[in-house]
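Note that one protein chain is taken out, while the other chains of the complex remain in position.
After this line comes subunit A, so read on.
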């Protein structure tokens, strides 16, 4: 450990790029990235559950608007959505005088809105697929018990759908982390923003981006581990008996 420490100190003293100052930028960037991704995933998840149920509704006036929303947000690049929500809204006449401007003035909330709407659209489709794939037998058994639709949804369909959606949702979380790298185009100093700043400052693209890639790898690994753990616990019943 001491050796490692000494090695690290020497590494820091021997280069002009990774000083305490620039590491501070990366640390701020890490904070911003994690906050942005975490919040958008949580809000997106909360939005996606009712939307997924609505998406599977038999009533057209409920089903179609949700389909339209997921279609639009999955059918266009996140970068374009971010541009529209950040740069586009300012061309709405008089928006600066409305209460909305309090939210839209900074860069953080427009980015959060874009990321949330985007991940909610994908998560809605993931859940919708998982709900649709509920085995007929489970639903028939619930009906035989005389459960109402709401009770059946709560006790039978949703818990089993969540489990089925877990691996696909884990991918969505990782995609969201990587997609958040575009936040710096609207001036947010996220991890990529910090790397671009260091790159521009020292003209050292390899050092700046390799370092940030390593941080993203660590984050991805942490997410993978978390989902592996969840899957092991929640999908234990799907494992082969001797596995």
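Assume contacts are C-beta pairs under 8 Å (C-beta built on N, C-alpha and C of every residue); 3 or more make two chains touch, one makes a residue touch a chain; residues count from 1.
Here, contacts and distances are computed from a predicted model.
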Chain not present in the shown complex, as UniProt names it (candidates "DNA-directed DNA polymerase", "cytochrome-c oxidase", "Amino acid ABC transporter substrate-binding protein (PAAT family)" or "Anti-sigma regulatory factor"): "Amino acid ABC transporter substrate-binding protein (PAAT family)"
Absent-chain contact - pick from A:175, A:199 or A:227: A:199
Absent-chain contact - pick from A:15, A:57, A:98 or A:187: A:187
Residue of A:36, A:66, A:107 or A:191 touching the missing chain in the full complex: A:107
Subunit A residues touching the omitted chain (full complex): 87, 90, 96, 101, 105-107, 184-185, 187, 189, 193, 196-197, 199-201
